[in-house]
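In this view, the complex is presented without one of its protein chains, the others remaining in place.
And then chain A:
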Amino acid sequence: MMMCATNKAQAARKAALKGVHGKKEKKEHTSTTFRLPKTLRLARTPKYTRTATPRFAKLDQYSILRQPLNTETAMKKIEDNNTLVFLVDVRANKRHIKDAVKKLYDVDAAKINTLIRPDGVKKAYIRLPADVDALDVANKIGFI
């Protein structure tokens, strides 16, 4: 009891003067490089949405397929190759076009080829599967 008292007193004096962070454990580094430590990353909780309402989708199926072509070459394609020829939006890709045709005319496309005409308009050759007649579909759409 008597021995501990002086040690305790010394420790208290030291703590009062120097503070209590005397001994710190040294971390063992197994590599020479210091990498960024993993810290807590919180998800965002915004106090307000940046725009009041989200914008409409401008490239919906109605704006993708602009108009069908019924030129002589296009008619030939309908009869011989079972394909429909459409002018489409330039920003549409083949997946968009396939989806649009499915939604608007309820027809699956076997494959689609696209090209951009010299006047900047995209043309799509939409080949229909063998069990569907392109001429029938064209009649149903109404542009024959």
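Heads up, the rule we're going with is that contacts are C-beta pairs under 8 Å (C-beta built on N, C-alpha and C of every residue); 3 or more make two chains touch, one makes a residue touch a chain; residues count from 1.
Just so it is clear, contacts and distances are computed from a predicted model.
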(request) Would you mind picking the UniProt name of the chain not drawn here, from "Origin recognition complex subunit 2", "60S ribosomal protein L35, L29", "Proteasome subunit beta" or "Trophinin"? (result) "60S ribosomal protein L35, L29"
(request) Pick out which of A:G19, A:P37, A:G120 or A:G142 touches the chain that's been left out of the picture. (result) A:G142
(message) So one chain is hidden, and I want to know which residue out of A:L65, A:V88, A:V101 or A:A134 touches that hidden chain in the complete assembly.
(response) A:L65
(request) Write the list of chain A residues that the hidden chain touches. (result) 47-53, 56, 60, 62, 65-70, 104, 139-144
